[in-house]
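As you look at this complex, bear in mind that one protein chain is not there, while each of the others sits in place.
Which chain is which? They are A, B and C, in the order written, and residues in each are numbered from 1.
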Amino acid sequence: MQIRDYIVRRLLILPLLIVLTSIIVFALSRAGGSPIGIYLSHEMTQEEVREIEERYGVDEPLVMQYLYWAGGVLRGDLGWSGVAVQPVADVFPRRLAATMELAIFSALLAVWMGVKLGTYAGARRNKLADHLARVFALSGASLPLFWFGIILLIVFWVNLGWVSIGRSDPEIFARISHPTGFYTIDSLLAGDPGAFVDAIWHLALPVVTLAFSTTAIILRMMRSSLVEELSEEYVEAARAKGLAEKLVLRRHARRNALIPTITVIGLSFGFLLQGTVVVEVIYRWPGLGRLMADAVLRGDRATIMAYVLFTSVMFLIVNLVVDAAYAYLDRRVELGA
Amino acid sequence: MIEATHPPSRLEVAWQAFRVRARRVGGVVAEALKSPTALIGLVMIVAFILLSLFAPLLVEPNSPDAYQMPRDWGALNEPPGTPGHVLGTTQEGGDVLYGIVWGSRTSLRLSLIVVSVTVTIGVIVGSVAGFIGGRLDEILMRVVDVFLSIPELIFALAIAAVLGPSFRNIILALAAVFWVKYARIIRGQVIHVKQNEYVDAARVTGDSQLNIFVKDVLPNSITPVMVQATLDMGNVVLIGATLSFIGLAESGLAEWGVLVSSGQAGISAGRWWASTFPGLMVFLWALAFNLFGDGLRDVLDPRTSRR
Amino acid sequence: MTIVREHASVEAPASAGRALLRVRDLRKHFPIKQGALQRVVGHVRAVDGVSFDVRPGETVGVVGESGCGKSTLGRCISGLTDPTAGGVYYGMSDEDDARLDALLAIPEAERQQAQREELERLEVGHRVDRLQGDAWRAYRRNCQVVFQDSFSSLNPRQLVKNIIGRPLKVYREASGGDLLERVTELLESVGLGRHHLYRYPHQLSGGQRQRVSIARALALKPALIVLDEPTSALDVSVQAQILNLLGDLQAEYGLTYLFISHDLGVVRHMSDRVVVMYLGEIVERSSRHDIFTAPLHPYTQSLMAARPDVMEGSTEKGWLLEGTVPDPARPPQGCRFHTRCPVVTPLCGWEVDDVVRTLEGADAGLDALDAVQRHSPFHAELAFTSEDAAERLVRSLRSDGVKAAMRDAIVELERTGASVEVRFHEVDPVPLEEVRPAHLTSCILHTSRRAELDERTP
Partner (left out) sequence: MSDAVRPLDAPAPRADAPAERRAIASVEDLRIHFSTKAGTVHAVDGVSFDIYDGEALGLVGETGCGKSVTARSFLRLVPMPPGVHAGGRVLFRPSQTCGACGGAGCEVCVRTGRVPMPCRTCGGVGCPSCDGAGAEAIDTMTAPEDRLRSIRGNRIAMIFQDPGKALNPALSIGDQLAEVLYAHRASEVLSRAGLDPADRGATSLLVRRMAGQRSTMAERLALRVPGLRADARKVQRVADEWVAASLAETHIPDPRKIMRAYPHELSGGMKQRVMIAQALACDPELLIADEPTTALDVTIQARILDLIRELQDRHRSSVLYISHDLSVVRRVCDRIAVMYAGKVVETREAAELFRAPLHPYTRGLLGATPSHREERSRLAAIEGTVPELIDPPAACRFHPRCPHAAEVCTTVEPTLESPPAAEGRVACFLYRSPAEVGVEPEQMPTLERTR
């Protein structure tokens, strides 16, 4: 199959997957409680409730209810968030920036560290560095984020007092304007180095916590695919050509080893997303994850549905992009069934 | 060579075949344990299983429900080393040691139930899709794709939240999420194994499709599932504890995530123990199965492992 | 060895011969799927109209390069793949065979109701892919396969005992201690012993594994064994052992072999009769002696010239083939070998695709080609990006850079602006023809169409 065809095919399937996912989400919304519960707020009058019942066809068959619900989603009506005491659609964008800032910084750190360390370990197979990398990778996969975060807090916040929790110092927050919602960028835009340092300082622990496991996953993949590439005959052929070992590693093995690692980077994005829920709870980070955690505890189904729908669509798109990149880069890959 | 002249009995045949097979399985385990990390993993696993089996002997069970933490209202927030509370107490007066010991039982129960159920479902769905193929495969794989399109913790979180906070619902939620991986693994394996010439050779002997599946395809497809299942014995507890930490289990349950959560509030006041010890247990539990599973993968699935 | 080899030297008329297996116009096309929706855009014609007989007790060698369809042919015969058209007929009496050939000779549209029913009866009763129930089981028992890769053809999780005993179990021939005895006998007949019973395939050497494969194939005492490159993964000394073993077994059990190989030496050693395949078709078919001492088809000749031989040094003048095997999804017209043939004639099927191939060879010639409007495989208009490029094509088609045979086949070559109209002499597909007793080939130099050629070039 041609690469283009493959991507087109994936693009054609994407809406189907989104629809199917939305059906699951819809099913979740009907799994407990009243069918229109997600739209109700405490301050609604009887009349308004009846109006909503009408609009979302509570009395009609489930298929119709789904269509009404999906129509509402497309119009931007995601229901009423009991946790945030406002419509879900209003609270999401603000919270999103906070989560994305966390996730993006973690992703960058994890990819950079993972690839670096993975290359280092893979090139020194069965040496000490490699064994350490293996232990690191396995610990990373076994480490409960919530516990790791708490340990870091006990050490760096409670005992050493180097950092503080939350997203920023309230004073500094008030000092600058927030056009993007990314505090690091906002502070740079405002030309306030103090605010920038503050933003970075607040980011440090959550980012390290979140990136740790992902780094381990990427490291492991990078290492094993590098080992695999190094055993390929073209590497031997490159040596036979008289290339310097560094060049063999850099130009031949690492470049090809990165290709399968890319898929793992896509998958670990999901890992990062789910990690934000825990990390934001521990560090009192005012993002989507914490909203979700609150919603879960309070049974705020509107928020839960919106969050699940949002993350899965994002995850789907990221993976599509990653797969496309993979298909483009790997000229050996045979696409299709 | 002098051989027995009489035809060997059925029993002898079976015994001989069993010995060879047993040696093979033994060989795999021995091979896996050559790696020191895998050996450490296995030792830890055995220790955890012993801990959970002998929990009633180590710490007197709470009555009526041993999985509920006993509360000692007279000893709130005691630090480790307090007589009677070796590892300290929580802010509700729960004994941390009790939680750790009985928490291992909770974890073992959780992981055994979830892994056995999900492996069964996953293997059935995956092999049907892979072996029969065609339209059915297409449909099943779309379902799998959908399940995979939601990050597993978030999916489990949503399901457990909708079902209502309780440990039983955490088990249900994890089971609903984890089977997908197995279905996908086994399907890929089956499709791959199906192309081997020994499957063609079996068809040439005229054996039935069911027999071919059971004798040729499944045994050669199952090892990655076994590796994954070993790893998931750890992962299930990891995610289960995360869900309880967020607050989806009954409070007061002897479960590690619940304990970490109840200890979290006290850390700013310097009460580090109530979170640290149970969390460490989750880490060690997951690490044990990861170490052992990794060693197993090296032997069973050399393609994806370090060489 | 008491194998009857002599009878193979003369191919008797089909009605008199008692063939075990008859392959009639066998075709296997694999769809090529393309595009986002995986539409079928063409077919790889792996096997494309192959006919021959296999007589009891003989070895038919099938030889050709990789991708010529010889393995697919083997899979069709062994019932692992259903053919797209045509069929493999088994256990047919000579009268039935004559009827079948007569019926198949009638074009499908012209067959009458009675004829259609008769054909249906013959097919249901004898065509391998339509056999049912007991008839199918009987065929399944009687046709076994030995595969090339002994590693992948033995289940790595089964003991040798179970691998060889399996066919016996499937047909409930033996069980328990009896089964074990039978398996041991089989092992001994292939030169292994009781001590190999409880081994896994990976504990055996390549040669031993192939012996186990052969023992498995022998278990049901089949009439026919399809040997798909059984020794090409083995070392020479082991290969010799296996080939000798196969010869001995054939003599002992009166087996019939279909021997598929790319190695001419092995085929010559093993076969009574030889089928040479190229791009899904048979180009030559005869007795071993005739094929190797007096090959007629230029492809057969080139194959032999190309293959270095241990018995003869490099002093012999041979032919080397240029280019690669064309895409089997778009096989060349006429004789499929004409694109590479050293003695090609104007009547061998020159076509528009050959012009495209010419352009591919020339530097950047293909880049200037804009569109091809095909009226038939032999007649098309080629639009170029510039008049210059068009003119260059016309000139090169008239120059020495193109084979004389191709130039002679051009009926029309005209440039209008940036487009070139080209038409070749039209040629029908070339059938196999018996040009000497029991020696069939499709090459025009030897068939009745030779006269046509001689007329053109006095």
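Keep in mind that, in the parts below, a residue touches a chain if its C-beta (ideal position, glycine included) is under 8 Å from a C-beta of that chain, and two chains touch if they have at least 3 such contacts.
What you see is a predicted model; the values in this text were computed from it and never measured.
Asker: Which shown chains does the chain we cannot see touch?
Answerer: A, C
Asker: Using the touch definition from the top, which of C:56, C:156 or C:265 touches the missing chain?
Answerer: C:265
Asker: Tell me which residue among C:99, C:169, C:357 or C:415 touches the hidden chain in the full complex.
Answerer: C:357
Asker: Looking at A:128, A:160 or A:240, which makes contact with the chain not pictured?
Answerer: Spelled out, the listed residue whose C-beta touches the missing chain is A:240.
Asker: Hey, which of C:184, C:210, C:239 or C:287 is the one touching the hidden chain?
Answerer: C:239
Asker: So which of C:306, C:371 or C:411 would be touching the chain we can't see?
Answerer: Only one of C:306, C:371 or C:411 touches the chain omitted from view, namely C:306.
Asker: With the missing chain put back, which residues of chain C would touch it? List them for me.
Answerer: 1, 65-66, 205, 207-208, 235-241, 243-244, 247, 262-269, 292, 302-325, 340-342, 344, 357-358, 361-364, 400-403
Asker: Quickly run down the residues of chain A that touch the omitted chain.
Answerer: Counting only chain A, the missing chain is touched by 232-234, 236-245, 247, 251-252, 255-256, 259, 329-332.
In the analysis below, only the chains that are shown with their structure count from here on.
Asker: Using the average of all C-alpha atoms in each chain as its centre, how far is it in Å between chain B and chain C?
Answerer: Here chain B and chain C have centroids separated by 52 Å.
Asker: Just the number, please: Cα centre separation of chain A and chain C in whole Å.
Answerer: Inter-chain centre distance comes to 55 Å.
Asker: Quick check on the complex: what are the chain B residues that touch chain A?
Answerer: Of all residues in chain B, those touching chain A are 37, 142-143, 145-147, 149-155, 157-165, 234, 238, 241-242, 245-248, 257, 260-261, 264, 267-268, 270, 272, 275-276, 279-280, 282-284, 286-287, 290-291, 294, 304-307.
Asker: Where on chain A is chain B touching in the complex?
Answerer: Within the complex, chain A contacts chain B at residues 13, 16-17, 20-21, 24-25, 28-29, 31-32, 125-126, 130, 134-135, 138-139, 141-147, 150-151, 153-154, 157-158, 223-224, 227-228, 231, 270-271, 273-274, 277-278, 281-282, 292-293, 295-297, 299, 301, 304-305, 307-308, 311-312, 315-316, 319.
Asker: Which stretch or stretches of chain B touch chain C in the complex?
Answerer: 1, 3, 7-10, 13, 16-17, 19-21, 24, 196-198, 200-207, 211, 215-216, 219-220
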